[in-house]
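First, the structure itself, so that you have it in front of you.
Note that one protein chain of the assembly has been removed; the remaining protein chains are unaltered in position.
Let's look at chain A:
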Amino acid sequence: MSQSSGFTVVAERLNFFRYMSHFRSVHRGAYFAQLRTTAVRKLMPESWGFLCPVHTPDGAPCGLLNHFAAACRIVTWPLDDPLATRTAIAQVMTSLGMIPSMPLRPIPAPPQYTPVTLDGIILGHMQTSLVEAAVARLRVLKTLTLAMSEVGSLPTGTVPPQGPEELIPPHMEVAHIPYARGGPYPGVYLHTAPARMHRPVTHLASGMRELIGSLEQSHLNVRCPDGGLGGSKGLVYSHAEEGTGAMLSIVASLTPFSDYNQSPRNMYQCQMGKQTMGTPLQAFPHRTDGKLYRIMSPQTPVARTKRYDAYCMDEHPNGTNMVVAVLAYTSYDMEDAMILNRAGIHRGLARGVVYKNETIDLRRRNPPAYLGIDPKPPAKAMRGGFARIGDAEERPKTIFGQKFPQNEPSKAESAAVSQKKVQPVGGYADAERMGTDGLPHPGTVLYPGQGYYSIVEPISGKAKTTVLKGEEVVNIDQVTLLGGDNRWAKANITMRIPRPPYIGDKFSSRHGQKGVLSQHYPDTDMPFCAATGMRPDLIINPHAFPSRMTIGMLLESLASKAAVLGGQFVNASPFQGFDEADYSSEAATDAQSRARLVKKFADQLESFGFQRHGGETMISGITGEEFAADIFIGPVYYQRLRHMVADKFQVRSTGGVNAMTRQPIKGRKLGGGIRFGEMERDALLAHGAANLLHDRLHTCSDYSVLPVCGRCKSLLSPHAKPRQRNMTGLADFGLDGDAGREVLTCRSCGSGSAIEQVACPFIFHYLATELAAMNIKCNLTLRNTPS
C-alpha cells in the first residue's frame, strides 16, 4: 500500500446531503489518482446497482470517489459462529451432490467436475450436471433465511429450511461461473466474509427477495424495469431489479426528472446539492460546530421523488420553490446571471444565517487565566470626572453619522433599568457588550473592531480584550460555559451572521443549472402575468437551456405548476411509468412513456385554464406593454449555495505593502490586492491602454521618488544624514528651522549638489542593489544634469 494518508475524512455538516454522503462514499485510493490509465475509473458491470454512476465528482477524482447506490448494503460483521456456519454450508452442499475434498486426493478438473469454494477455501467438487440445481437450491435457501430475518416469518406454502439449511447466511454470495472456453476459471464460489457489498433483487423463481453480491451479479441475468425485453432475443431472466432507481445513490435519486437531463448535469447537481446552504441539523442551540450554514425559510419541494419521502428529507430541507420565468430581460441575466425579485428578498426568500463558534480555552493558558474585565473605567468616561454606572460613550445623534447604530445602551434613568430588568452600561471598557464576567451578552450586535470578551492574567491582573475580526456585523447567539471545580475551563461563544442574498451569491436549481445573483430587481419593474398578476421570483436567461439540455428543469417547472394549481405535490421520480410497464410486450417505449408524462401535466394545466406547455402572456413592468412571445414560467426548487460574496470579495484602494519591494501585498485577509499579472498586462498592451497600464503597474503599485546622483550616475550612493548644527546658537531660540532635518548627500562624491529626485518603481532600486551585490554598477544618465 503506497498510500500513507487520507484514510479518514471529516464528516462535514454543511448540509444533510453532504453529511449523509460522507458515510456512503468509497475512494478507490490515492494511488489510482496519478495513474494515467482510465480503466479503474470505469463503471463495470459488477458495480451496477452497487456504485452510483451519477454520484461521482467530475475532474481528477472522477470514478475514483464513488458513492453506494441507495439499496446497496455492506456486510459489516463476521459470522456469529463461523465454524458452525461453514460446517452447515458444507453439509448442505454435500446433500446437494458435492463430494467433499479430502487430503491427498486430487480434484478432478473441469468441465466434467466443478470445484466448490467457500471464502477462498476449496470445499469439494461436484458433477457439473448437478451444479445448476444445487445453486438454484442455495438461492431458495438464501431467500428463505432472508425472509426469516427481515420479516420474521415465511409466506404461506413455503417449506421452511431444515437443519443445517437454517444457518445459510442471507447475504452469502453464490457465484456460479460456468465452464466456458477462454472464460474465467469455472466453479461455485461462496462468500460469507464481511466487507462485501450486497443488494436486494427479486428472485423470479420464488418471487421473493434475494441479496446478491457483485461477482454473483455478473453471472446472473437481472431484468431492469426500463430495459424492456433486453438486448438479446430469448434471454431468460433469473432475477429482476426492485425498481427503476436501483442504480442511483440517495443524493442522485433526489434530482427530479433526472432521466430527462443530459447526464453530466445530474453529476453537477450531486456536487452542488452537497454545497447547498440547507438544514444540516435541528439541534442548533445545542451545538458548537465551528461553522454552520442554515437557510432560514426553507420549503419542501413541490416536485419530489419517491426517495425524497422515503428518506424523510423534509427533516432537512435544502431550498425554496421559486417562481422562475425563462426570459431575457434587462440583460442582467446574461451568462448565467439571474435576477431576483427584490420584494421576494424582503419577504425572506433564500435568507441564510452562518453560525460561527469561538472557544476560549482557559486551561491552555500558562499561567491559567480567568474571564473577567478590567475594573478601571475607560479613559473616555473618566474625562468628565468620575465614571458612574450609566455613563456611556457620547455618540452622534444622526442615524447616518453613527458608526455602530444598533448599539444603544440603556440609560440609568430609562424604564428598563428602573424596572430592574436591564442593567445599565457599566463604567468599564466595552461595557455595552460585555458583562462583568468578561463575556458578551447574548443578543448583542457586534461590529468589527469591537471587543467582546476579556481575559485577566492572574499575575499582572491586567485584562486583555479580544476584538472582532473581519468586516461583518455579527449577533451573539449564545454563550456556553464549560467548567471544572468552581472555575470555568472553557467558554464557547456562538456568533450568528445574517446572510440575506447579496449580489454575487450563487444559486442553483436541482439540474446543475447554477447562476450568480446579479440584481435585486424592483417588484414594479418585474414582468407580470396578464392572467394572474404574478411576478416571478427569479428570471433566468433562455440561453441556459439549449447547450445544457436540462429538460428535467423545464419538466419540473411544468409539473410543479400543475401541482401547485391543484394544491398537491407531484411525483418527479426518474424513469416513471416503467415500473408499471407490461414486460410481456414492447408497448411502453421510452418516447411513448415520456410523451405520456408531458401530456398528463399539460392536460392538468389546461384544466386550470392555463396554456398547455407552461407559457403565459406577460406584460413588461417597466413599459406596461405585452411581450411579443409567451413566457415559460413556473415554480422550480432552487438551492442557495454556500459560495457567497461576503466570504470572497476582495477590494483595495490602499493598504499594506511588502517591506522589500514596496508593492501591494497579496491575500484577502490582509487587505491585499489581486495580482495584475503578465496576461493582464498583455491584454492592456493589446488594447493600447498605456495610461491604464502605467496606473496599474506603477502609480498604484510601487511608485516612489528616489534620489539619484547625476554626477556619479548612481541610484545607491545618495543617502540622508542629519544636517549639521550651525554654531550661531539660533537653534537654542528655536529659530534654526532646519536643525535636525536630514539632508541628502552623495557618498561617492561627498556632495549633494548633483542629486536629483527621480520617480521610478521602487523595485528598480532593489534591482540596482542586487546588481551592486554582484559588482555590477547601474548607471543612470540624467538628461538635464550637466555631466
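The criterion applied here is as follows: a residue touches a chain if its C-beta (ideal position, glycine included) is under 8 Å from a C-beta of that chain, and two chains touch if they have at least 3 such contacts; residues count from 1.
Keep this in mind: contacts and distances are computed from a predicted model.
Visitor: Per UniProt, what's the omitted chain called: "Ras-related protein Rab-6", "Conserved oligomeric Golgi complex subunit 6", "TBC domain-containing protein kinase-like protein" or "Plastid-encoded RNA polymerase subunit alpha"?
Guide: "Plastid-encoded RNA polymerase subunit alpha"
Visitor: Touching the hidden chain in the complete assembly: which of A:347, A:599 or A:777 does that?
Guide: A:347
Visitor: Which candidate, A:531, A:595 or A:670, sits in contact with the chain we can't see?
Guide: Residue touching the absent chain, from the options given: A:531.
Visitor: Give the residue, chosen from A:76, A:547, A:623 or A:654, that touches the chain omitted from the document.
Guide: Candidates A:76, A:547, A:623 or A:654; residue touching the omitted chain: A:623.
Visitor: Going by the contact rule already stated, which one of A:335, A:523, A:682 or A:770 would touch the omitted chain in the full complex?
Guide: For the chain that is not drawn, the touching residue is A:523.
Visitor: Taking the full complex into account, what residues of chain A touch the chain not shown?
Guide: Touching the missing chain: residues 285, 296, 342-344, 346-348, 351, 353, 416, 421-422, 443, 475, 477, 496, 498, 522-524, 528-535, 606, 609-612, 615-617, 619, 621, 623-626, 629-630.
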